[in-house]
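Excluded from the complex is one protein chain; the other protein chains are retained at their positions.
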Amino acid sequence: MTVLEVKNLTHTYSGNTPFINDAVSRVSFSAEKGEIIGIIGHTGSGKSTLVQHLNGLLKPTEGEVFVDGENIWDNPKEIRKIRSKVGLVFQYPEYQLFEETVYADIAFGPKNMGLAGDELKKRVLDTCRLIGVKDEYLEKSPFDLSGGEKRRVAIAGVMAMKPEVIVFDEPTAGLDPAGRESVMKIIHDYRQAVGATVIIISHSMEDMALLADKLLVMNKGSLEMFDTVENVFLNGDRLREIGLNVPIVTRVFYELKAAGIPVPDNVFTVSRAVEVLKGIKAGERGA
Amino acid sequence: MDSIISVRNVTYEYKEEETVYAAVKDLSLEIERGSFTVILGHNGSGKSTLAKMLNGLNKPTSGDVLVDGINTKEESTEVEVKRKVGMVFQNPDNQIIASIVEEDVAFGPENLGLDPAEIRRRVDDALKAVDMYDFRESTPHRLSGGQKQRIAIAGIMAMEPECLVLDEPTAMLDPKGRAEIISTLHRLNSEKGITVVLITHYMEEAENADRVIVMNDGKIIADDVPKVIFSDVKTLKSVGLDVPQTAELLYRLKENGFSVDTHALSVKEAAAEIIKALRSEE
Partner (left out) sequence: MLKDITFGQYYESRSLIHRTDPRLKMVLLIALIVFIFLAKNTFSMALAVLFVLSVMAVSKVPVKLYLKNMKAILPVLIFTGIINLFYGEGETLISFWKLEITTGGIYRAVFMMVRITLLIFLSSALTYTTTPNDLTDAIESLLSPLRFVGLKSAVHTLAMMMTIALRFIPTLIEEAEKIMNAQKARGADLENGSLRERVKALIPILIPLLISSVRRAYELAEAMECRCYNGGEGRTRMKQMHIRPRDFAVLAVCAAVCGGIITLNILF
């Protein structure tokens, strides 16, 4: 089932702004329920502009965005309703925390949607339970938490709105491996529990290979590729041309192939690499 | 060893709600003049606290830090220490003071009270050294993260320090910016003989260093050349560090009975190890 569809989306920034123009031109793609889509592209390729259209923060200059089959700009007055259907977690989301307690901060989104009383309370507590925000944190000030915990609370603030599509702009930026793992886990848990579609902007090809079903490659504001992870990473030469690359392990396999070892082209994760090499080794021993 | 910085039995304590925590615990360390040292550690391992002690920004609770023989506790020589050991931080936006690149780079030498012509020379040299001379009249906030961080490095270089300490300078940058910074640092080290101490949690940035120090819980738990450090994937993972995919792959192959040398780091080296291991089976 298609939950999100973008048709011919074009966005041009008007005027002489001093900021880097991050325009988007004629992008079309669609996302199915429960899918994980990775967006890759170097800085300034239009990724951030693109995702801000998905929940109506930006209005397309041309083209349409459909959520559950409805054009989100059919009724501009109701645009805020879209924000609870398509959640957007910005880069370094912990910088948007503002309430006195963790509970109040997580409740901000659902409250804006009109939830109140027991329903609101249940929503906040359910979200916390789902992604592992401990009960004793709820009455603490969010500013007393560690960096990784702050990020978890900030993400919970968006998840508490229970969006069917949730978009993350580099959710693990600036975190250490433990922090990264825990953010990846809550994204996974949320998707499992809600059946949501997940869209992630990332610079890490290695993470994308592990996580994503499909990849959307942006280059200079245009859609370069939109395909399965395998089909995108098979185009290593083109990716390099536009300043991207394939996972490191895949690069090791390019070298192996060049040296005449019969390895397949579609090795993108360490686990798969180990399996393939074990197979080759066993085969050689057998021969 | 000719040390530019000597850290002797240093402990650093801070107080939070009546509890005293030690961020750095009885740590000793010598940094050799002209070397390229990487200090690895996860968030909260004490690496940033240590970094800020290297130029006297933090003063040790006990123990001493000597910069070129000068104790950082001496108040009269504080400026001297900061001039010898320059420091670059994580967020380039919060280190740039002026709205024009060259005027920002001039800020340090201006504080040293140098002659205008000498300041001009140093500013031009520093901007050329980080390959940003063409941007000298630009506005910093229109530059990319990597470019801004290079401006911050130039701002320190213009004080002509002997040593650069960088506290996670790449944490907020994209892969392109990260690569720019690391190659700039290696160039400054090899061409200008600047001692570099790079603090990071990205292991691959330590690839071409002379020496890698791993910190955990305020202490040094490993100190060796990169290849030796990186082959101990288990320890690195146990202290919450990132391991490059090449190291991870070789480590897992070894676990699976491949006779590979896990010291290999680059893509080419790793591939060569695997090829060797496969061929030896034949």
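All chains are identified by letter, namely A and B, in their written order; residue positions are counted from 1 within each chain.
Here, contacts are C-beta pairs under 8 Å (C-beta built on N, C-alpha and C of every residue); 3 or more make two chains touch, one makes a residue touch a chain.
No experiment lies behind these values; they were computed from the predicted model shown.
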Options A:V102, A:M161, A:I199 or A:V263, residue touching the unrepresented chain: A:M161
Residue of A:G87, A:G148 or A:G179 in touch with the missing chain, whole complex considered: A:G87
Touch with the omitted chain, as defined above, among B:D93, B:D134 or B:E255: B:D93
Sites on chain A contacted by the missing partner chain, in the whole complex: 15-19, 52, 55, 57, 80, 83-84, 87-90, 93, 95-98, 108-109, 112-113, 143, 157-158, 161
Residues belonging to chain B that touch the chain removed from view: 52, 55, 57, 79, 82-83, 86-87, 89, 91, 93-100, 102-103, 106-116, 119-120, 123, 137, 139-141, 152, 155-156, 159
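What we mean here is this: only the chains that are shown with their structure count from here on.
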Inter-chain centre distance, chain A versus chain B - centres from mean C-alpha coordinates, in Å: 30
Contacting residues of chain A [partner chain B, same complex]: 18-20, 42-43, 146-148, 173-179, 203, 206, 243, 247-249, 251-252, 255-256, 259, 261, 270, 273-274, 277-278, 280-281, 284-285
Parts of chain B lying in touch with chain A, wherever the complex brings them together: 42-44, 139, 141-142, 144-145, 171-172, 174-177, 201, 237, 240-242, 244-246, 248-249, 252-253, 256, 258, 267-268, 270-272, 274-275, 278, 281-282
